[in-house]
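So, chain A:
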Amino acid sequence: MIRITTCCISQHQGARLSITTEIRATARSCRSGNVFSLTHKGDFHHIARPAPHGIITSNFRSAQTLLKRGGPVAKGRVSIVVERCKSCGFCIEFCPTHVLEFSSAFNAKGYHLPHVVHPEKCSGCDLCGMYCPDFAIYGSKGNTAKADSTKGETKTGGEK
Partner candidate 1 sequence: MKADPGGVLTGEHFIDGDHACCEGALAAGANFASGYPITPSTEVVERFAARVPTVGGTFIQMEDELAASITLQGAVWGGAKAFTVTSGPGFSLMMEHIGYAAMTETPCVFVDVQRGGPSTGLPTLPAQADMMQARWGSHGDYSIIALCPNSPQECFDLTIKAFNLSEEFRVPVMFMMDEVVGHMTEKVVIPPADQIEVVPRKHTKKSVEDYLPYGTNGDMVPEMAHAGEGYKFHVTGLTHDERGYPNMTLATQDKLVRRLQNKIRGSVDRIAMFEEEHLEDADVVVVSYGITSRVAQRAIDAARQRGLRVGKLRLITAWPFPENKFRELAKKVKAFVVPELNLGQMALEVERATNGQAKTFCITHAGGGVHDPEEILKVIVEASR
Partner candidate 2 sequence: MSTDLNTDLINPVESFLRTDRMPHIWCPGCGIGTTVNSFARALIGSKIDLDSLALVSGIGCTGRVAGYVKLDSFHTTHGRAIPFATGLKLANPKLNVVVYSGDGDLSAIGGNHLIHAARRNIDLKVICVNNLIYAMTGGQTAPTTPDHATTSTNPYGTFEPAFNLPHLVEAAGAVYVARWTTFHVRQLARSISEAFQKKGFSFIEVISPCPTLYQRRNKLGDSLDTMKYYKEKSKVRNGAPTKEVGLTMSGEIVVGKFVDCDRPDYQAMMRAQYVHSLGEKFVELPYEEEEAETVCS
């Protein structure tokens, strides 16, 4: 089983990452955080352009990989607005399938963000979004292959 992790990285060019089961990220300023996804093997894909609020989303790229390998596929995905999070822990606690954990990444105010540890278990129920008092996380339904049918997603991986 491939473990997938996602995390948020600072916008500093050439941010270095050590890849372990728990990714340590040194996110100094995520005002327009780049979004990365990583597989355990260390493939490194820059998925999205900087977004104004630095959004991270579940690793759908790796889910695509999983699809290829016939593994379980997430029914939903989670997106996190990095700069709004205040580490209250509601989303982590109340996700019915325990998709989220605190990561060691943190935003500009020093709050630790949640990250997706079990993306394949995400059903897109959006309870995380309903609980979040800071409007910093939301879940949406639809797995990667189908959900990404908007123009932004036709390019595989979405690398620049």
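A word on the picks: all candidates are chains of the complex that A comes from, given by their letters.
Just so it is clear, contacts are C-beta pairs under 8 Å (C-beta built on N, C-alpha and C of every residue); 3 or more make two chains touch, one makes a residue touch a chain; residues count from 1.
Predicted model only: the values in this text are computed from it and were never measured.
Participant: In the complex, what candidate makes contact with chain A, out of 1 or 2?
Facilitator: My answer, from the options 1 or 2, is 2.
Participant: Under the stated contact criterion, what part of chain A meets candidate 2 in this complex?
Facilitator: That would be residues 35, 47-49, 51, 55, 57, 77, 79, 81, 83-84, 86-90, 93-94, 111, 126-127, 129-135, 138, 140, 147-148, 150-155, 158, 160 of chain A.
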